[in-house]
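My structure is below; once you've seen it, I'll send some questions.
All protein chains of the complex are present and in place, except for one that has been dropped.
Letters A, B and C name the chains as they come in the text, with residue numbers starting at 1 for each one.
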Amino acid sequence: MAATATGTGTATGNTASAAASTVSKMPIAKALNQSLRKAMEDDPKVLIMGEDVGKLGGVFRITDGLQKDFGEERVIDTPLAESGIVGTAIGLALRGYRPVVEIQFDGFVFPAYDQIVTQLAKMHARALGKIRVPVVIRIPYAGGIGAVEHHSESPEALFAHVAGLKCVSPSNSSDAYWMMQQAIESDDPVIFFEPKRRYWDKSEVDTAAIPGPLHTARVARTGTDLTLAAYGPMVKTCLEAAAASQEEGKSLEVVDMRSMSPIDFDTLQKSVEKTGRLVVVHEAPVFLGTGSEVAARITERCFYHLEAPVLRVGGFHSPYPPARLEDEYLPGLDRVLDSVDRALAY
Amino acid sequence: MAATATGTGTATGNTASAAASTVSKMPIAKALNQSLRKAMEDDPKVLIMGEDVGKLGGVFRITDGLQKDFGEERVIDTPLAESGIVGTAIGLALRGYRPVVEIQFDGFVFPAYDQIVTQLAKMHARALGKIRVPVVIRIPYAGGIGAVEHHSESPEALFAHVAGLKCVSPSNSSDAYWMMQQAIESDDPVIFFEPKRRYWDKSEVDTAAIPGPLHTARVARTGTDLTLAAYGPMVKTCLEAAAASQEEGKSLEVVDMRSMSPIDFDTLQKSVEKTGRLVVVHEAPVFLGTGSEVAARITERCFYHLEAPVLRVGGFHSPYPPARLEDEYLPGLDRVLDSVDRALAY
Amino acid sequence: MTVEGTAARSSATRRSGGTGKRASATRKKKTAQTAASTPAEPQLVQLLTPDGERVEHPDYAIDPTPEELRGLYRDMVLTRRFDAEATALQRQGELGLWASLLGQEAAQIGSARALNDEDYVFPTYREHGVAWCRGVDPTNLLGMFRGVNNGGWDPNSNNFHLYTIVIGSQTLHATGYAMGVMKDGADSAVIAYFGDGASSQGDVAEAFTFSAVYNAPVVFFCQNNQWAISEPAERQSRVPLYQRAAGYGFPGVRVDGNDVLACLAVTKAATERARSGQGPMLIEAFTYRMGAHTTSDDPTKYRRDEEREAWEAKDPILRLRRLLEKEKLADDTFLAAIEEESDALAKRVREAVRAMPDPDSMAIFENVYADGHALVDEERAQYAEYLASFATGPEHEGGSAAQEVK
Partner (left out) sequence: MTVEGTAARSSATRRSGGTGKRASATRKKKTAQTAASTPAEPQLVQLLTPDGERVEHPDYAIDPTPEELRGLYRDMVLTRRFDAEATALQRQGELGLWASLLGQEAAQIGSARALNDEDYVFPTYREHGVAWCRGVDPTNLLGMFRGVNNGGWDPNSNNFHLYTIVIGSQTLHATGYAMGVMKDGADSAVIAYFGDGASSQGDVAEAFTFSAVYNAPVVFFCQNNQWAISEPAERQSRVPLYQRAAGYGFPGVRVDGNDVLACLAVTKAATERARSGQGPMLIEAFTYRMGAHTTSDDPTKYRRDEEREAWEAKDPILRLRRLLEKEKLADDTFLAAIEEESDALAKRVREAVRAMPDPDSMAIFENVYADGHALVDEERAQYAEYLASFATGPEHEGGSAAQEVK
């Protein structure tokens, strides 16, 4: 990892007293598991719901061991019906619970889309603020794991466009740990996108840190020539691209957006005002992906600073391809660097 | 209507021989009804499906009289279940039919979202092109009619982002008439967004014209200082804004986009290369609305031509408000002109 | 007309050509088959005949006091009056829309009066009678129909959730809420209202599945008013709807939805069942939508007048009045008092609606999130600035000019 990287998370350490025992390296999957465990210990109203989240611990084992320790009343294997899962989670939230719903894979969230968009997102406003529906919807998303159809999609723009929802995605274990707890504590519905192909990537978590706000971006690496913006699985790719560019004498700044709704445009703006160039990277299709909003708004905010148009690297306008083609489809190092070159050529 | 407007539709007349009998002024609603009738007469495989489309003729009477004339086998009142409607329409399409599905109001399309996104959009690609699913989904959309919740939404970006779907919206009767037939003739699924508050606006239809392609934009009014881009209900608002601006000596070009997937960027680019300024207007929320894609891509294509950032006028990031607030929420003449001023001030 | 006639003929020809002969023979057979599998008149629970006679039912005994009977009568009359006033207010332009409950008073009052205060109600958009029984101020119901809000009451004040317009969604909220009641160890029941049309929605089936699997204390109360806008109930099911429950593993019963006593008794039984841990139950209240679907609807397009007339004879208020009169439980003073109360209610509602202020422009940005959202904050600030620009005038000529054009 390049010398300029600023560490693994936004959590700013308050670790003087208990450093040895609270910091450890762990995979994102484990950080999520620990975070859920902590949230359940702290608040008896926190529930886990979903398909196979109980004995199996979820197909990715993110809820591993939780049913054993918290019981079937709090870790609930549901019937196989996503609309039912989210709809009953809303009802439980109305009764004072804080359900954390697991959608097994990105491509299976759509049966619940109506409940999410017309009920979950709008109920607080509909009630003029008199009720709250603090439901977290966890979605293991994006590709790169060689899976069959519907198991590799990046549907975040379809949620971020909808007022009433918040959308976040961690890129490392520290964020996974802290952002999950913040999402559960939030009184708003949060769609929590988990970068499934990074589940097994290890980085440091300090369980005694004081985390920054949930919806702020983080400068993951400082640089001067161009800004790369990404979130979730693409942060790693962007950091690799920045490292590769450094060898060629180019100084790239990498912003880990962390939140897709709201987007922290202030941090992006500050970075672009410095670098004058921006490339946004996500796995989701470019057309109407979150990058389009970043491009549009940053261009408006930094019109006189931009030396090149904001470029976007992402999926194509085609269904996610079969696994043997996903390396072509996904924005990899090469495609990111190609766009960096194009932006720098202006 | 300003002198520079280029008429009411893209259909280029071939009307020398039968002008008198084939041209008439009619509301958009009637043009749609006539178009559906024509499509059913021309092709016995065309079916109409939806809630209340039969005897009632739909809540907006767009299918008025069709069941009476084509029978219950071709104009099908369905059970009250949107996923079921779209799912069975897919099955009918696989059997060789061409179903035209009516969703009663924009806000009720979401129960069908899974079938649309995971099945309808992807089936042709999944089958490596061996099957086709020519389903048209008609959605009366957008606001301005003083309705209760869920009856005024503009969800087009949620469909345009999805590969495999095509999305169009007519702004006048001629387009309503021709685009509907073209959508039905298309072998791809088409989401047909009908600007419900313009249903009763009258303009000319020439039923003997030769229409242009379905997915091209149309310069609805030529101008030199700034381009206004819109589709569906906002075209009228933009034309009014252009007329108002003319009185102040500003020459605005208005592009009726007509298609939101694909977007005809060539026509937009050509216009912006001339005017140097672009304001995109739609009722949908600005954040991740189609305007974000237009802004991002036109900025990329016209980087050296733009004298101001692309500005966007649209709905706010809040649920569609109660009717008494919709005039504040909807982009009206004032808000469009305010953005025009801002763009011209650069 | 000629053109239409031709189209009809040509479509008929098309169908009978080629394989068409067999097709239409098949079709006839199919219809016959369908009809055969539907029993003409399924049993329904009735405790009060249209003539106002009390009848007994082995499973659903009830013995209301005179006071209770008068109370039910008052509820129904006041609800109907409120409903009529709301319809009138719509005609006068004070409301954008109204969904009348005319004809469904017994189903709503009977079921709602079976509930305890701790029970929780998830209505659809037509449960004005239920709202009344829960103590929701009727004027609060009108806000959404006037267009000043999308739900104008605090659901937790009366355990009466907001109206839900997307058909069927609330049955899942009710089920989840009932799951929560169970987890809390509370012994209250939850009731979800929905229509015959709603029975087709996947969400309602999923609510049946979840409630059965978790044995949740929820009562599904389906008002089969026989129409979903223009579609008759046969478009949703070819067997009576109450029968659906058995296949999910809980009981279903059809009750005379115009019989307030039967609705009360059956709902009492179902909620008691739920409260005592016996799980969900489906009640199909067989009733009739006497009016239009909403004030925007024109039922003459699809419904024969005779059907409505036949149902007038079964009017829910009339039959309770007959009982009250027969048993001499309602004297003129009582009836006059209700009349007076009705007038007062109507007046109060009328005045309240007319006085209902439009929401402030900036309300658009309120309550979108509980914990705030940077984009909403930004848009709020921009919009405030934009509005302020009109006040300050000259520098925004475009805006001003536009206002005049408008």
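Keep this in mind: a residue touches a chain if its C-beta (ideal position, glycine included) is under 8 Å from a C-beta of that chain, and two chains touch if they have at least 3 such contacts.
This one's a predicted model, so the numbers in the text were calculated from it and none came from an experiment.
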{"item": "Residue touching the undisplayed chain, where the options are C:124, C:158, C:200 or C:294", "value": "C:200"}
{"item": "Of B:92, B:168, B:298 or B:343, the one touching the omitted chain in the full complex", "value": "B:92"}
{"item": "Identified contact with the non-displayed chain, of A:21, A:224 or A:318", "value": "A:318"}
{"item": "Touching residue (missing chain; options A:91, A:107 or A:276)", "value": "A:107"}
{"item": "Absent chain, residues of subunit B that touch it", "value": "73, 78-79, 81, 83-84, 86-97, 114-115, 118-119, 122-132, 134, 163-164, 166, 186-188, 215, 261-265"}
{"item": "Hidden partner interface residues of subunit A, rising order", "value": "37, 40-41, 44, 51-52, 54-57, 59, 65, 68-71, 73-74, 77-81, 83-84, 107-108, 110-111, 146-150, 240-241, 244-245, 247-248, 287, 316-319, 321-325, 328-329, 332-338, 340-341"}
{"item": "Touch residues of subunit C, complete complex, unshown partner", "value": "18-24, 26-27, 29-31, 33-34, 37-38, 182-187, 199-206, 209, 212-213, 215, 234-239, 243-250, 252, 276-279"}
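Note that in this section only the chains that are shown with their structure count from here on.
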{"item": "Identity of the chain that, by mean CA position, is farthest from subunit C", "value": "A"}
{"item": "Distance between the centres, which are taken as Cα means, of subunit C and subunit A, whole angstrom", "value": "40"}
{"item": "Whole-Å gap separating subunit B and subunit C, where each centre is the average of the chain's CA atoms", "value": "33"}
{"item": "Shared-contact residues (touching 2 or more other chains) in subunit B", "value": "83, 107, 110-111, 149-150, 287, 316-319"}
{"item": "Residues within subunit C bordering two or more other chains", "value": "149-150, 166, 202-203, 368, 373, 375-376"}
